[in-house]
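Missing here: one protein chain of the complex. Every other protein chain is in place.
Let's turn to chain A:
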Amino acid sequence: MRLLNLLKIAFKAIVLNKMRTLLTMLGIIIGVASVIAMLAIGEGSKESIRSNISSMGSNIITIRPGADVRGGVRGSASEMQTLTFKDYEAIKEQSTLLSYISPMVNGGGQVINGSSNWPSTIYGVNPDYLKIKVVDLQSGSMFTDAEVQSAAKVALIGQTVVDNVFPDGKEPVGQMIRFNNIPFKVIGVLEEKGENTFGQDQDDVVIAPYTTVQKRILAIDYLNQVMASAVSEEDAPEAVTQVTEILRTQHKLSESAEDNFSVRSMEELISTFSSTTEMLTILLVAVASISLLIGGIGIMNIMYVSVKERTREIGLRMAVGGKGSDILMQFLIEAILISITGGLLGVTLGLGATVFIEKFLNWPTSVALYSIVISFAVCAVTGIFFGWYPARKASSLDPITALRYE
């Protein structure tokens, strides 16, 4: 009953002072919304930068045969036959930190189309390969698992190959080419990637199902390499360890034996990635802290002033019989109602602004749950505290002192 009365009093006070309520709420709305929008832009940029670095293949893990010693001489990795399809299957089944994995066999040869020819390299892979290397298709489509099963004679070619064997500018997709005299149907053209840091032309490639390359071109049954991508850059070192263990078990190596294979990650790229990420995180924390501080100070000001100017009202309420605790409870309820409503409106506005920025300004955004929780919590707590504190001070005064407050 008493609480119901207080709720009624607080609600009336809020409704009666629409302008004051609105202004107070506006402080909280802006505070919450700006933090959410700022962090959404920040998180969006961070993710976009991360994915840009990722598209350089920073999470790639390569597994090569190697370090097989014969009579004191270490053989070249490409001559090793110790990496098999069974190893690939074991890694694929047992590893938990890899998102994509593809076997790989490769060999050099001549690409021929009519009177044009061009020396290139053919890579035998599975459909995961494009996702591991983060390569898009310019036209056509990737081969399917079924085509891998049937060792279909289909291929995708890079831009350099297109330029050299289709000099007349004819659309390559659907055309037949020959690689080392084996005919392949071109089913796709890769997006241009340019050269890598070692000056290798990444567009000078032919990609075909690994089964086809194994059987029809190289006539081998082992793998030259297994390529995989870690779930994330942060997980790459752990993934390397995991794959190493799987392969050691698979190859039945004793504890003292050296690895007869090598597992490598893109360490330089990963360290770039993690230092960039770390920097962006620090930047975001700074932006969020400053936004929250400014928002909080705004809320503090408006709440404090709006309660302070009601000191006379508090005096009057006490003079007609309101207890200090009644007054305090009324202002606390008011502050809670205003802060929670303002906070919710702020979240809505913040999300709306984020959508607007994303849609109309084409800025990458990403709303993080923590930004909603933190901004709401900080603004609501600030609002409630500074609605309560001056009321507590006023209600502890003698009624007559409060009544005379100017």
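One rule holds for everything that comes next: a contact is a pair of C-beta atoms (placed from the backbone, for glycine too) under 8 Å apart; a residue touches a chain by one contact, two chains touch by 3 or more; residues count from 1.
Everything that follows uses one rule, which is that contacts and distances are computed from a predicted model.
With the options "5'-nucleotidase", "NAD(P)/FAD-dependent oxidoreductase", "Probable glycine dehydrogenase (decarboxylating) subunit 1" or "Macrolide ABC transporter ATP-binding protein" in hand, the undepicted chain maps to the protein name "Macrolide ABC transporter ATP-binding protein" (source: UniProt). Touching the missing chain, out of A:171, A:245 or A:398, is residue A:398.
Within chain A, the residues in touch with the undisplayed chain are 1-2, 5, 8-9, 12, 16-17, 312-313, 316-326, 398-400, 403.
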